[in-house]
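Some notes on the structure that comes next.
Certain chains of the assembly are absent from this excerpt, and the rest are unmoved.
By letter and in written order, the chains are A and B; residue numbering begins at 1 in each of them.
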Amino acid sequence: MNLYQKFTLAGVLAIGAVAGSDAAFAQASTEATADTKYILSSLLFLIGGFLVMFMAAGFAMLEAGLVRSKNVSMQCLKNIALYSVAGLMFWVVGYNLMYDGVTAGTGWMGTPTPKVIPATDADAGDYAAGSDWFFQMVFCAATASIVSGTIAERIRFWPFIIFTAILTGIIYPIQGSWEWGAGWLDGIGFSDFAGSTLVHSTGGWAALMGAIILGARAGKYGENGRINPIPGSSIPLATLGTFILWFGWFGFNGGSQLAMGTISDASSVSRIFVNTNLAAAAGVVVAIILTQIVYKKMDVTMALNGALAGLVSITAEPLTPSPVMAIMIGGIGGVIVVFAVPMLDKLKIDDVVGAIPVHLLAGIWGTMVVPLTNGDATFYAQAVGVISVGIFVSVSSAIVWLILKATIGIRVSPEEELEGLDKGEIGVEAYPEFARGGSAI
Amino acid sequence: MNLYQKFTLAGVLAIGAVAGSDAAFAQASTEATADTKYILSSLLFLIGGFLVMFMAAGFAMLEAGLVRSKNVSMQCLKNIALYSVAGLMFWVVGYNLMYDGVTAGTGWMGTPTPKVIPATDADAGDYAAGSDWFFQMVFCAATASIVSGTIAERIRFWPFIIFTAILTGIIYPIQGSWEWGAGWLDGIGFSDFAGSTLVHSTGGWAALMGAIILGARAGKYGENGRINPIPGSSIPLATLGTFILWFGWFGFNGGSQLAMGTISDASSVSRIFVNTNLAAAAGVVVAIILTQIVYKKMDVTMALNGALAGLVSITAEPLTPSPVMAIMIGGIGGVIVVFAVPMLDKLKIDDVVGAIPVHLLAGIWGTMVVPLTNGDATFYAQAVGVISVGIFVSVSSAIVWLILKATIGIRVSPEEELEGLDKGEIGVEAYPEFARGGSAI
């Protein structure tokens, strides 16, 4: 190497160094570092998780408001108990049954073992294992919350808890493994971003089977097809519950982006917030206008369920729709609620809070409409997902309900139902000082 | 270029490269990267946004608790409907009317077009467009929530909704463009950090016009100037609503820092949290002590409104005050509430929840006191802002209320008002089982 060559080499190195330095500069000045990504994605799970956790309070208030005062304490007890049981079961077997050891693209379930939460420093991957478990657990609990509303005011406490344990520990995780565990539904291209099918329809199917096997509340369906409305005890609590659910849904859908470490992720989570809110708002407005047109009056519970139906509808795909599409998807959720609630009554399926229209039917709608805005989804795969989850959850739920019915029994006695479950089953009245003066059945 | 020159160039390049590398090093070890800043600022909008969104639940509970039980369902319906309508209108026209195409420093409005939420990767700027829209939308909705409380218990549902659509789609965005859209008020140096004037006074003026045009509730003002107190149906719900509003206010004021990418931003948001809490606490304590002194007893609704008045007062400038100043600003908010509530009654302006003292008067106070702690603000510009927004919102609101009154009518019939709006307008009672045994008018 002569001097000139050496000189040239130095120049090249120097220029390379400048380029490298520029790249480092660019790197330093644009992308988040790996640790920052890890922290931000974990934070998304934790924030999303506590918002969805609070949906347990939302379901509790919605249901406490929509049952009669004689059953309110029981409904409160069921809600805090189901959230607790779900939290334990999803740790003991649920999480790993859903996520661990599922054969990619073809698997039908994982391995039912307790979830290991690695010690502080041993974590690896894109986010903290504990944040992921927490986020997935609250989804599992939400599924169980859906069931408790439909079958309220007549189911006994312990059979309900046993069903909840099986739903959250076995049924929900197995069907969840098919898609979110990267199993066979994921393999065929099924798409369910935040759980219109995996969470809401699953809860809806389990509730539907329970309602059918349990039968309607005494006095709900009179002779000659007469349907007796049974008003709830507290509209403000039901309204509060709906607002809490709406609030929590930003965690439900936003957190399902599963990452917050890039500007693309941040944009996506933001867009999800926008679409989630637009769909819910459209559900409310459509439900109010439709009830005004169809029934010539308004109905606050229809407005509340309109919000929830809009939210469920957008949950299968809150990212790809344009705002206009989000409004349309949520608005049709509102239509579904207004027409499905009386339809269920005609079928004499007694759904105390309207969870089947809101979670099951709007969940199916939301799932089937995904291909309109998401090019990666197909109607075929969506239909296969809806049907397969529907069959599995319905059949397995029905089996559990029927076994419970045949063994320990699932329904309170007619006397207890008349007197209210609060006195009969738990001995704590919800409002012991307020005289009943209304038209309660 | 001779060899020496070339050599020298190489050396310079090399030294430049070292310097560049050191700079990159320094960069990497202190400042957040550009992407991290983008993510953190978007996260601030999203967190602030969901906190403010939850204020919709707070307003709903506050109002549900402060109206009589015969009007509670209607108040719940109005609250979920107004939040939904605001969410749609602020997307259809509101956001761009407020922020898009406003002539900097002189503009009076933007362009009323739907807001485009860019697809995931196309975003640019300092934060995700969707997060910004969401954050601004919930402020717009809060403005409408203020109105619903004042004019409760006698306004018909549909006129209220039409007014809400105009307020959130047109009136609020136009005046908002003057300052936050960087229009003419911003040009003259008006300062309103988080909206004492833009949100709270705006809502307050619209509510005041509604209350005047609508008239008082039947039985509120008797003969010989007698003022009949009409107690609300549920103090715990009103308390819950106040706590939720306080909780949401951390998002309201903290998120209005609009950035979270530097330690300066993080310090500012933190200081805002501190001042926000101190002002609210002072509002409560002052209101309690004053009612004790003036009326020789305490009044829980005064304490609740003291908290809200403290919060509104600090909202125009939650960053620059020292803690002592924040306590003083919020405390005087509490004074305003205690004296303004009976003053309004003397004027026979029937404000069901006390929103005019809390949001309008404390909002003016908070705006006018900004120059005491923020050297960039002047009393002149603050006064111009308060007056111009006041005139615009009052006049435009009054026109809309009067047109509605002259066309479809805005007030329920006397019979319906007596019986309650729940039976008359929506057919769903709030508490159907609880006998009315109190002194309700």
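Things to note:
The rule we apply is simple: contacts are C-beta pairs under 8 Å (C-beta built on N, C-alpha and C of every residue); 3 or more make two chains touch, one makes a residue touch a chain.
Keep in mind it's a predicted model, so treat the numbers as computed, not measured.
In this structure file the homo-oligomer totals 3 copies of one chain sequence, with 2 depicted.
The rule is simple: only the chains that are shown with their structure count from here on.
One finds 30 Å separating the Cα centroids of chain A and chain B. On the chain B side of its complex with chain A, the touching residues are 3, 6-7, 9-11, 13-14, 16-18, 20-21, 23-24, 27-28, 32-36, 38-39, 42-43, 45-47, 49-50, 53-54, 56-57, 60-61, 64-65, 72-74, 76-77, 79-81, 83-85, 87-88, 91, 114-115, 117-121, 123, 127-134, 137, 157, 234, 237, 240, 425-437.
The residues of chain A lying in touch with chain B in their complex are 3-4, 7, 10-11, 13-15, 17-18, 20-22, 24-25, 27-33, 36, 40, 43, 47, 51, 68-69, 231-236, 238-240, 242-244, 246-247, 250-251, 254, 260-274, 277-278, 280-282, 284-285, 288, 297-301, 303-304, 307, 319, 322-324, 327, 431, 434-440.
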